[in-house]
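Handing you this structure, nothing more for now.
Only one protein chain is missing; all other protein chains are in place.
Going in written order, the chains are labelled A and B, and every chain counts its residues from 1.
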Amino acid sequence: MFKNLHLKVGLFVITVLVLALAFLAYVLHARGFFEQRMHLQLAAASAEGITPGMPLTFSGMSIGQVTSVDLNDAGGIVIKSEISQSGAKWLRTDSTFNLDKPLVGGAKIKVSSPDLSSPQLPDGSTVLLQISDPAQEIPALIERVKNILANVEHITRQDGELNSTLANANTITARMSGKYGVLEGVLGSEENARPVVESLKNLEGLTAKLNEVSAKVDAMLVKTDRWLFAEDGVSEQSRQALAQVRAMLVDAQGSLKRVDELLKNAVDISANVKDGTQDLAKLRADIDDSVRKANDLLNDINRMWPFGSDAADMKLP
Amino acid sequence: MEFLLNFVERTGAKAVGWWNTSYGVLAFLSEVLSTLARPATWNRATLDTIVKQIYFTAVQILHIYLIYVLAISWVIITITLSTARDVGLFDAATEMIIRVLLLELLPFLTALLIALRSGSAINTEVALMKVNNELDALSHCKVEPMQFEFLPRIAGGIASVIGLTVLGGVLTLFLAYLSIYGLSASGFQAFSNTISTVFSVGVLIGLGVKCVFFGLAVTTLPMAAGLETPKKLFMVPVSVLRGMMRVFLALVLIEVLSLTLEYI
Partner (left out) sequence: MKSLADEQTAQVSPDLPLRANLSARENIALIPLYQKHFDAAEASRQAQALLEQLGFASIADKRDPDMNPSERFAAKLARALILRRPRLVIERPGAMLYDIHYPVFLRGLAARYEGKPEKWEVFDFDWNRPLYS
C-alpha cells in the first residue's frame, strides 16, 4: 500500500510539474518570448482610450498588441507595440493604423495595408496612429440630415403647402375641362386666373426653398468629405447613406421642377388639359414616393448607427 | 449608564479575544516559517510525511475534483459564451472566461474544497491531540509536533492547492478552447494572444502567491484553532466550527485582496 501511495503521489506531482512547465512555456511562447518580435512606435495626438494589451488587428485577426503608453519629454504620446513575426509580414510602408473604438466591446488598433506589393515596414519604425471616432462625429451629422428631411417632409406631406397648391390647381383644371369647359375658363378668366398665378408663384417659392435645401445638403456632404473621408475614418455605410440622402433630394428637386413645368402648362389651358390632370396625379404619387424614400432612409440611418460598424470595416479603400 | 459600561466591557472583551486569536495564529505562523527555514527540517522523514499528506489531500480526491471542475467550468463557459453572444461581446468572452474562471474562481473553489475536506479533518485531529494530551506526550519526548504533524500538513496543503489548481486550470483551458473554437486549430493564434494578454509575468506570480496563501490558510488556521482548544472533549466541535469560520473569512480576504491588487 505504501509503495502504491508513493507511486500515485509521484505521478501526481510529475503531472502537475509537467503541465505547469508546459503552460509556462506556452504563455512565454504566446507572449513572443521565443521569437523575434517586431517593435513599432505609434505616434498619436492623444492616448485617450489606448491601454497596454490593446490588440492590433489586420483583417480582423490579432497580430500584436500595445505594450506601453508613455509621455515623452516633449509631452508627446509614445505608444509602443509588438507585432508577432507572422503578423509583421502584413505591415507595409503605406499601411494605415486606425484606432477603432466601438460603442460596445473592446477598442483595437486596425491595420490596413492597401497595397501588399509595397515594401515591408522595417522593425522599430514610427507610424502615425489615426484616431477617428465615428461614434462622436456621426450623431451630429445625422441630426442635420434629419432636420433637412423633416423639412422636405413638411413641404410635401398630404396637408402641406405643396399638396394644397396642387389640389388647387387640380380643381381649376378640372373645372376648365368640366361641363362648361374652356368657356367657363375664358368667361371667368380674371377671377380664376388669379389663384392659378398665385399657385404658380407659391410653387416657384417652394422649389427655390428646395433648391436651398439641396444646396445645404451638398455643402454638408463636401464638409463631411473633408472632415471624415480625409482620414478614411467614416465607414463605407455612412458614405452610402449620405449619397442616398443626396440622390433623394435631387429626386425631390426634379419632381418639383416637373410640378413647375406642369403648372406652366396648366396656365396654357387650351393646351393639353387632359394629359395635364393625369400628370398631376402622377406627380403626387412621385412626391409621396419621395417622402416614403426619405422616411426609409431615416430608418436606415437610424439602424446603421451606432450598432453596425462591423460589416464595412474590413473593406479596403 | 450601566448599559453603556456593559457595552464598553463587552467590546473590550471582544477586542482582547480577537487580539489573542490573531496573536496565536501569527505566533503559530512564525513558528511554521522558522521551522521551514531550519535545514534540519528537510530530512527524509519529513519528506515522507509530506508525500503522505499530498496523497490524502490531493491524490485521493483527484477524480472527484476533476469531475467537479469539469462541471463548473462547463456551466460557466456556456453561460459566458451565450451571454457574450447576446450582447455582442463575443470577442471578449475568452478573456472573460480566463479571468473569471482560471484566475479567480478555480483557485478559490479548490481552496474551499480542500478546506472542507482536509481543513476540517486537520482541525479535528489537532483539537483531539490537544484534548487527549498527545501533544504534551510528544513535547515530553522532545519530538516537535511541528515537524512531523503540522509542517507536512501545511506543505501538503500548499502543494495540493497549487497542484489541483494547475490540473483544473489546464482542463478548463482545454474546455474553453473547445467550447469557443471547436475541434479545429483555427482559433489557436487568437486564443494564444488572449492568453498572452491576460497572463503577464505579474499575473502569473500573483496567481502562484495566491495559491500559496490559500494553501497556508486552509491548513494553518484549522491547526491554530485546534491548538487553542481547551482540554475538554466537548470543545472539539466548537473548535472546528471556529477554525472553519476563520478559514472561510481568510479565503474571502485573500481573494478580495488579490482582486484589489490586480484591478485597482
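Details
Heads up, the rule we're going with is that contacts are C-beta pairs under 8 Å (C-beta built on N, C-alpha and C of every residue); 3 or more make two chains touch, one makes a residue touch a chain.
Keep in mind that this is a model prediction, so the values were computed, not measured.
Although it is not drawn here, the omitted chain touches the following shown chains in the complete assembly: B.
Summary of contacts with the chain left out: across B:45, B:87 or B:205, the touching residue is B:45. Of the candidate positions B:29, B:92 or B:138, contact with the hidden chain is made by B:138.
Of the listed positions B:94, B:123, B:147 or B:165, the one in contact with the omitted chain in the full complex is B:147.
For chain B, the list of residues touching the undisplayed chain reads 40, 43-45, 48, 125, 128-129, 132-134, 136-138, 140-144, 147-148.
FYI, only the chains that are shown with their structure count from here on.
Inter-chain centre distance (chain A to chain B, centres taken as mean C-alpha positions): 54 Å.
Taken in their complex, chain B has these residues touching chain A: 51-52, 54-55, 58-59, 62, 87-89, 91-92, 159, 162-163, 166-167, 169-170, 173, 189-190, 192-193, 195-197, 199-200, 204.
On the side of chain A, the complex with chain B involves touching residues 5-6, 8-9, 12-13, 15-16, 19-20, 23-24, 26-27, 29-32, 53, 55, 61-62, 65, 86, 104-106, 307.
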